[in-house]
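Some chains omitted; the rest stay in position.
Note that the chains take the letters A and B in the order they are written out, and that residue 1 is the start of every chain.
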């Protein structure tokens, strides 16, 4: 595709030769003639100057520079007010991800009462239980498992070994990466007087909104009586844990290995960075940010950034941790001060 | 079922109309006429007052209140000395979890030498290896895998993609949620002089006691030479890790994403909260509590509560963390104090 046409598709301004033929998209380092690439991080100016790409997606205010000599014709620039979005769209266009063709593998086990929409791909050894209903254009990779009575919208994408347990409800454009589990039993037990635990039956469900992605081996437990709810647009990274009765509003982001204990409520657009944790029954305000490895057993206000375990204001935490690394010294200074004071008192 | 009959089954005292017909169990918020519900948390008195339920399970000393007007006939009360246990039993009775019927799916692969007890359910694509023996009333959901020579007691419940590797021993009433792994190789390597690592063959087994539940994607590694042992009644939440040669006594509770390094010993009834960790070869005393995100590389005494990474006495940790959030200020105060003292010394 000519660069000029691509510029129009991506809503970019083309600074350079619109006639360049673009055939691929690659990183600054890997790009060669015919490739489009993307440069946003100014610390990577050297890599941009040495790229073999034919054109770069950049921001409106990205500085122009001279490409290193002998790397071919001058770089063309596609300038965008949203360069990261433009790059994502360009990748989708120029390097489409592999996707299996519609069709049902003969080894799949689909209950006769299950209903699949048109153009679905069902891979080897997929198991679809009684009464399931899946929308159009689904892709179920080998070994995906739907327990009975699962309902899902259009364009469901289940990778290998993804599991959705009975009665779960999934919206449109839901993606489960390999090994993700929806609807496992919540961790609900009652301790008896003798120290043993009675299992509290976990008979609620899971409701997952449109455009939710759960990545590899992430777990969303079913509610104990009602539903665990994941709002539209939430993104959950690998190995994260969402316990029973949690309620995530829209567009929440959980990075890898985050853990939410039972009945946590997370406001819209909140972001929990890697390995962060939230104790049960807490409310995380909309747009709050919890930094990596932080944890809270209390509510967090909307729009603020929190750090530490237990977490508090991020800026205050930065000061505290700076002091913490000197804590051995502080302790010594305090002792010296005390001795100096004693000496002074004796005078 | 009439409320009076239910009261007798649950060993509760019925305060109210014994003749009410109870047809379901629901949360305070979701309950309607005919539903039983459960109220324990006094902070949720408003929800209890507004419930549409016909009857509530409560403690012996729970306060009586007037239900909000126009919500139907007066609430009946089932009073119990163990209301949480009574509620669990009521849910089991009134909202039985879905359970597949006995029978063997034609796609299952069962080695001819494997022996299954009566009334088992074996789902699609289940693989059962040579020499396995499983007791009565097992439910093996689609894609459960037993390697050869696994022995399990009665009422085994394996969810989709649960894996039990060769030679493992499981007691009665063991539950594995989706993706749980029993018997993976331990992380045993010997570093050579050139920086590479030789694998130490992991040829031990796993012994899992009665009533153990491992939740989704949890991992229990096989012992290196002997067995990794999980005592009766242990409950292990999602994504937790139990390394080779660990020994958990009875009724240990590991919340989500807890990690135990190799050869850890955990005493009966100990509880490790979410994302807690224990380094190798430590002994956690019976009944000890390790709070969320805490970690220890030393032994912990029985019956005490520990926090922090590294963990120490919980009450002391509460004071330390309270001071920690002020550590930037403390450092500044110390500096001011030193200057004031210097001034004083110069006088």
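Keep this in mind: a residue touches a chain if its C-beta (ideal position, glycine included) is under 8 Å from a C-beta of that chain, and two chains touch if they have at least 3 such contacts.
This one's a predicted model, so the numbers in the text were calculated from it and none came from an experiment.
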Copy count of the single sequence across the entire complex, 2 present: 3
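Everything below uses one rule, namely that only the chains that are shown with their structure count from here on.
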Equivalent-chain rotation between subunit B and subunit A, CA atoms, steps of 5 degrees: 120
Euclidean distance of C-alpha centroids - subunit A vs subunit B, Å: 26
Touching residues on subunit B, where the partner in the complex is subunit A: 25-27, 29-30, 82, 84-85, 87-89, 91-92, 95-98, 105, 107, 123-125, 141-143, 159-161, 175, 177-179, 211, 213, 215-217, 233, 235, 237-239, 250-251, 253, 255-257, 268-269, 273-275, 292-293, 309, 321, 324-328, 330-331, 334, 337-338, 341, 344-345
Touching residues (chain side subunit A, partner subunit B) in the complex: 107, 109, 125, 127, 129, 143, 145, 147-149, 161, 163, 165-167, 179, 181, 184-185, 187, 189-190, 192, 195-203, 217, 219, 221, 225-226, 239, 241, 243, 257, 259, 261, 275, 277, 279, 293, 295, 297, 308-310, 312, 316-317, 319-320, 322-324, 326-327, 330, 333-334, 337, 340-341, 344
